[in-house]
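Note that this complex is displayed minus one protein chain, with the remaining chains in position.
Entry: subunit A
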Amino acid sequence: MGQCLRYQMHWEDLEEYQALTFLTRNEILCIHDTFLKLCPPGKYYKEATLTMDQVSSLPALRVNPFRDRICRVFSHKGVFSFEDVLGMASVFSEQACPSLKIEYAFRIYDFNENGFIDEEDLQRIILRLLNSDDMSEDLLMDLTNHVLSESDLDNDNMLSFSEFEHAMAKSPDFMNSFRIHFWGC
């Protein structure tokens, strides 16, 4: 695979990325290296873009059941710039604040992108999570109804952002599991 022109990241850029994201210096440099290996040859890293397929096939995302949604949410116009990748790694890093994680988790789980997690979204989430073909329709409806009865506070059959946030904000399991290590170093 070809490599971008070997531009070292400028010190000011590194400082800026450190200020704007939750990543440490080492993490940013590691992602920079990984990005350089994947992007097409002859381009400055700030202008190069990766396709969604390339990002989906990163070792960190390759087996994730939600990788297409992740790529969809964090990319712009179907491609990933270097800053998009940094943004994605920042949200999934350990140091990211809970509100940011909840915000992006909501966007990822909102399959039809209507601003709510409705029954259709829930069913698609469940099918992705269990990945089994022997899921009966009854079980699916039952499960969806249970989730809604637990978290839907104002009984409109959908989860708005506030309801999702309320359900997840106090859950340490969520904070610990919504993490991805993107760098190989």
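Basically, a residue touches a chain if its C-beta (ideal position, glycine included) is under 8 Å from a C-beta of that chain, and two chains touch if they have at least 3 such contacts; residues count from 1.
Going forward, contacts and distances are computed from a predicted model.
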item	value
Absent chain [UniProt protein name; select from "Cytoplasmic tRNA 2-thiolation protein 1", "Transmembrane channel-like protein", "DNA primase large subunit" or "40S ribosomal protein"]	"Transmembrane channel-like protein"
Selected from A:9, A:79 or A:147 as touching the chain missing from the view	A:147
Positions on subunit A where the hidden chain makes contact	16-22, 24-26, 59-60, 62-66, 76, 83-84, 86-87, 92, 97, 99-100, 103-107, 109-110, 113-116, 118-119, 122, 125-126, 129-132, 139, 141-143, 145-147, 149-151, 153-158, 160-162, 164, 166-168, 170-174, 176-181
